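Written below as structure tokens is the structure these notes are about.
Note that one protein chain is taken out, while the other chains of the complex remain in position.
Chain lettering (A and B) follows the sequence in which the chains are written, and residue indices restart at 1 in each chain.
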Amino acid sequence: MISARERALNYVVLTVFAALALVPLIGVVASALTPAAQASPTFTWPHHLDLGNFATAWRQGHFAAYLGSSVLVAVSVVVLTAVLAVLAGFSFALFDYPGRSLLFYVTLVGLMVPPEAFVIPLYFNLRDAGLTDSYWALILPQTAQSLAFGVFWMRNFFRSVPVSIIEAARLDGATDWRLLWRILVPTSRPALLTMAMLVFMWTWNEFLLPLVMITDENKRTAPLGLAFFQSEHTTQYSLLAAASIIVALPVVALYVFLQRHFISGMLSGAVKA
Amino acid sequence: MTERTRGRSARRTVAAAALATGLLTAVAACSPGPGGNASAGATRTAGPVSTDVAKAGKVTLTEWDQNTDPGTDASTEALNKAFMAKYPNVTIKRVSRSFSDLKTTLKLALSSSNPPDVVQANQGYPDMGAFVKAGLLQPVDSYAKVYGWDTAFPSQLLDLNRFSTDGKTWKSGSLFGVSQTGEIVGIYYDKAKLKSLGLAAPTTLAGFETALAKAKSSGLQPISYGDADKSPGIHIFGVVQAATAGKAEVRKLVFDEGGAKWTDPGSLKAATTLRGWADKGYLGSGFNGESKDQAVADFAAGKSLFLVDGTWQAAVLEPKMKTNVGFTALSPAAGQPPLTQGGEGLAWAMTSKSEHPDVAAAYIDFLVNSNGMKVLADHGNLPALPQADYRPAAGTVDADILAQWKAVSEKDGLLPYLDYTTPTFYDTLTAAVQELTAGQLTPQAFGAQLQSDYARFQQGS
Partner (left out) sequence: MAVTASRPTARKRPADAPGGRPARRRGRIQWKGYLYALPALTVLTVFLLVPLGQLVQISLFHWDGVSASTWAGFANYTEIARDPQLRAGFLHSLVLIFFFSVLPIGLALLLAAITTRASRLRGVSVFRALIFLPQVVAMVVTATAWTAIYAPDGVLNTALRAIGLDAVARPWLGDFTTALPSVGLIGTWLEIGLCLVLFIAGIGQIPGELYEAAKLDGAGAVREFLAVTLPGLRGQITVALTLTVIAALKTFDLVYVATHGGPGNATSLPAFEVYNRAFGTGQVGSACAIAVVLTVVILLITFLITKLQPEEDGT
């Protein structure tokens, strides 16, 4: 039984920290809705709501193009990662062959090296191959980065599938391919969704890779667009805030709709332990 | 949360990482190392040049500029539109970045497989020199002849855009671009405030310091200064150094003509003076955290007496302050001609990989010919080549600027920007000025820091 006092204390702590997390973000929203003339770095509460900042930021900052690039790149990385991670996770979880553990650990290297480590040689390689300034220069390296996590994630999930299910499928004469796509993948939908969300978010928010790889205005991604927009409009706080919201919104919206799934996915591993 | 970097089963993974890296390095060691880029130094063989843009067929021309200030932004937009109207077969794609973002991304853009056709390249070793060395820009000598740039521009301005084709010697060799704007760094003053203090516009460093002291003692903020963007520090230090070190020494330093050090008395005095201004509060408080846009806005709003900045700010100030703003440049001593850094804006240059060099050259000419200069002036900018009929109304800041520009350029008073000095000097100098003004570096240590960068460059070249 939880005492009333303890309950109240818990709520107070949670509320305070939720507020701390939210205040800067609410400030951005308020500032974005403030008419440009009233704007100041102080998050003034707007006299009247003004959606004009969004239109201005959208137009001046070329955000239509940036968001388009971001969506294309993020979706491609998610799809590629999902397919390759399912295949490799299947291999590492259910096949027995020499070097399996070693290969698995080699994929895990990708979990620990920061992009700063491989971006320089990668840039020169891709440039020599004529791939910089193309979406491939963003999609393929980020797929590699996401795979380190994806393979690990899918392998663990496949391992958690009860052996009996797999044995039963085998007895029914299912091939490996069929076992994977008809039985394992459908049961792993929640795991796949969680992985897709995380990979989407990482890719959407990535900054260094697009900064280095992309110079064509139309292929730049949203966070990059915001960084440049910021240094061109250092004193136009309303515009900056509006632009910030444009960039953050897609991921935040996804998070709002899928957060239950996201967090429960994240906790399920721990619960099963 | 943006990290994909996770710590998992770390021990095994570290071992695997070591193994993998070891193997790969072993393999890599057999290869000759990062060799020279095949395209480096390769310049297009100069074929016959054509000025007939209409015949070029459908062309998309990409240009990168740093014209984000309202004046140059408007004139660039207007000229681009006019060019496309004149040549319907050409579409211009404009990419405009703040100066510091252009600085951090232009090299990447130029070395990409599909670089822009026309770019604004900063003069000196850090940018233009590095680009030329890498074979990323093409010489424009043949176009200069065809379009008459070589005679229209004074050699003093042309030389700043010259480099030997290996990028090692500046100010001689091939021409790699021409500039559209003229610019000098000087002192904007609030006329009404200056008058209320009973002062005339300063013409020497001593006079300027007197005015600063008087403003401070009467409770007026002497200078609006914001150095969060890092580049304004170069300008304010340069203005002082021009007066304390003199033109011969500054030129020796920046052009690497030998016999001068950043620790010499003239530069040391400049550092001491600037540090003194900061200590006395002439620069305000918190300037290292304030953006330059904010400083300009504060000056325009009447919060201070002076603003030390370039002529490119006139288009920002004029609409807000009307005729209440004046512009002056300082002389080392009374009776001498003014001396200040500046000359010309970033050079419009052509990239080696541009598929339409003739169109690119025609576009550059469109920017810098007499009509281009006129459009530029119409939007409140100082053209590199002011036309004979360009006569801003008396009493305006544009008139002041033109007068000072003439005084400086006709009497050989133009000094190079200090960040041109070495490939790393922009970073070194801007950081050192922030440290000097914040009291983190003594003037002596400031000079030593610059000199160590300089010495490294001299040894290497």
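Simple rule for what comes next: a contact is a pair of C-beta atoms (placed from the backbone, for glycine too) under 8 Å apart; a residue touches a chain by one contact, two chains touch by 3 or more.
These figures come from a predicted structure and were not determined experimentally.
The omitted chain makes contact with just one of the residues A:L33, A:V78, A:M112 or A:I214: A:M112. For subunit A, the residues in touch with the chain missing from this view are 2, 6-7, 9-11, 13-15, 17-18, 20-22, 24-25, 27-28, 31, 40-43, 80, 83-85, 87-88, 90-98, 100-101, 103-107, 109-125, 140-141, 143-145, 147-153, 156, 159-160, 163, 166, 176, 194-195, 198, 201, 204-205, 207-208, 211-212, 222-224, 226-227, 230, 237, 240-241, 243-244, 247-248, 251-252, 255-256, 259-260, 263, 265-273. Panel shows subunit B; residues 1-3, 5-12, 14, 17, 20-21, 23-25, 27-29, 31, 33-37, 40-41, 100, 103-104, 107-108, 111, 126, 130, 133-136, 227-230, 285-290, 294, 423-424, 427, 430-432, 434-435, 438, 440-441 of it touch the chain omitted from the view.
Definition applied: only the chains that are shown with their structure count from here on.
Residue ranges on subunit A touching subunit B, taken from their complex, read 102, 105-106, 108-114, 124, 127, 130-133, 145-146, 148-149, 152, 201-202, 205-207, 211-212, 215-217, 227-228, 231-232, 234-235.
If you check the complex, the residues on subunit B that touch subunit A are 1-10, 12-17, 19-20, 34, 68, 93, 95-98, 100-101, 105, 108-109, 111-116, 228-229, 291-294, 297.
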